[in-house]
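Note that one protein chain is taken out, while the other chains of the complex remain in position.
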Amino acid sequence: MKPPTFSYVAPGSVEEVTRLLASDPDAKIISGGQSLMPLLAMRLAGPSMLVDLKAVNGLARIGIGETEITIGARVTHHDIESSAELASALPLLPFVARFIAHPQIRSRGTLGGSVAHSDPSAEWPTVLLAMDATIDVVGPRGGRSIAVDDFFTGPFTSSMAFDEVLVAVRVPRADRRWAFQEAARKAGDYGLAIVAVTAGVDADGRLHGCRVAVGACVGTTTRLRDVEDAIDGAVPGETLAARAEAVARDSVQPISDIHGSSEYRRRLLGNLVRRAVTDLTNGQ
Amino acid sequence: MTTTPQESLHVSVSVNGRTYRAQVDARKTLADFIREDAVLTGTKLGCEHGVCGACTVLVDDAPMRSCLMLAVQADGRHVRTVENLADGTELNSLQQAFQRNHSLQCGFCTAGILMSATALLEQNPTPTRAEIVETVSGSLCRCTGYETIVAAVEEAAAPAEERS
Partner (left out) sequence: MDETLQHIKTPVVAARAIGTRVLRSEDPRLLSGRGVFLADTVLPGELHAAFVRSPVAHARITRIDVSAALALPGVFLAWTGTDVLPHCEGLVGEFAVPGCNATTMPLLATGEVVYVGEPVAVVVAESRYAAEDAAELIEWDFEELPVVVSADAALAGGDVANSQLPDNIGITGGATYGDVELAFEQADQVVSGRYYTGRVSAAPMETRGVIASYEWASGQLRVWSGSQMPHFVRYCLTAYLGFPEQCVEVIAPDTGGGFGQKAHVYVEEMLLPLLSRELDRPVKWVEDRRENLMAGTHAHEQYVDIAYALDDTGRITAVRTDALGDGGAYHAPPWSMAVEPWCAVVMTPTGIYDVPAAEYSYTAVATNKTPIGAYRGVGYMAGTLARECLADDAARALGMSPFDFRRSNVVREFPWTNPQNIVYDEGSWLETIDALEEMVDYTAFLQRQAELRLQGRYLGLGLSCFVESSGESTATSKEHGLGDVYHDTATVRMDPNGTATVTVGLTAQGQGLATTMGQMAADTLGIRVEDITVRMATSTSQAYGSGTVGSRGAVIASGAVARAGGIIREKVRAVAAHMLEASENDIELADGTASVAGAPDAKVAIADVAAAIYFDMTAWPEGFDPTLEATLAYDTARPMFSNGGHAMIVELDPDTGFVRFEKVFSVEDCGTVINPNVVEGQIRGGVVQGIGAAVFEELSYDASGQLLSTTFLDYGLPTMDVAPPFEIRHLETPSAHTASGVKGMGESGLIAAPAAVLNAVNDALTPFGAVLRELPLTPEKVFSAMNGSSAGEAS
């Protein structure tokens, strides 16, 4: 299990990165490499060139703004997990980081890599979808921002072009409740199902602007809009959680593989949605 | 900074305080560089896809899978391996705790676990049991059943006077 031959380059600017990507459709970006390296070792990926982001400045910062938080593409899962600023400003992010793989992976794997890889089993895509994040990318034609709702287009595919590079993820700093549920059999396992929920709460205790995202048990990270509709405007509680569970079960067609059938995952997802909506009553 | 794509590159990596310079294929993993170019074979390869943890080393003091990193990505960085733990005359306190607690059998996974635990204890000298379990859970061991590994890390973390 040794990687195939490729060339390697570590340019010093985003512009240079995009120029190299544009010059070779078989080139691929590497940063932490925690998803790409296994694919190379198993020769399931065979890029002609790896463009390393390690020398590009400005991609490893966490910026806490008034209305949003900006996280650079090269910020590691460990950086997020251990950030005191994030712990107070947006505790969902450090909370979720701890579910990712192992400490030995989190120290090197990056937020940008995980989002760009668009693995439906990964935690970040599901959570960012629930958080209404924006993904900033730069290509040869300049930069653009992609709403997370438009980002994940399929398993391991996104709306980024081959010559674009993900530079940052921006998350709104709204006063919202959140919940995260993942069913993984043991530490570091891919989840059998992942659910992330965020919602605002009115003065009278009613949920609004609910976003319910699901990963792992589906081919593409996706929102459960039926569940959002079902809980929007309602007061959280056991009854609502049970309703959300029932709606969730009916609103997905989960994948089937050696780790669990579609029907099992459907029921499991329902239970996680119930747990997540129950958690919302506890609030932030 | 490498500005022209190349299949073979010159790297300079500090391993256990000694600098190793070599011309390597871009595709060579850090694990293979450590084992072949630095000739430090204490770092083991158990799966080569990042799951088993046997190849875990410290890169600039952080625990990382050396099979999931290219040698060229380690250019200019400081790597520490299991060979660096003992001083050449006796085992360090963590290693001694492993021996006392029978925390290893075949010893193949041990280097990775020791390096992960070293990073944990350097960052947090008084970890909780849950934190130790999380760290040890990043490695696979087929021999010990794990309980004694956690016991050894707990013992190494505790001040000597608290040990029974």
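Structural remarks
For clarity, chains are labelled A and B in written order, and residue numbers in each chain start from 1.
By our rule, contacts are C-beta pairs under 8 Å (C-beta built on N, C-alpha and C of every residue); 3 or more make two chains touch, one makes a residue touch a chain.
For clarity, every value in this text was computed on a predicted model and none was experimentally measured.
Within the complete assembly, B:141 is the residue of B:30, B:64, B:79 or B:141 that touches the hidden chain. Here one chain is not drawn; of B:56, B:73 or B:95, the residue touching it is B:95. With the whole complex as reference, residues 25, 27-28, 35, 40-49, 51-52, 54, 81-83, 85-86, 91, 95, 98-100, 102, 104-111, 114, 133-134, 136-137, 139-150 of chain B touch the missing chain.
Chain A meets the missing chain through residues 1-5, 38, 42-43, 183, 185-190, 192, 258-261, 263-264, 266-268, 271-272, 274-275.
Definition applied: only the chains that are shown with their structure count from here on.
Looking at the complex, you find that chain A touches chain B at residues 1-12, 16, 20, 30, 33-34, 37-38, 40-42, 49-50, 52, 54-55, 78, 101-105, 107-108, 186-188. On the side of chain B, the complex with chain A involves touching residues 1-7, 9, 25-27, 29, 32, 48-51, 53, 56, 59, 62-65, 67-70, 72-73, 116, 119-120, 134-135, 137-138.
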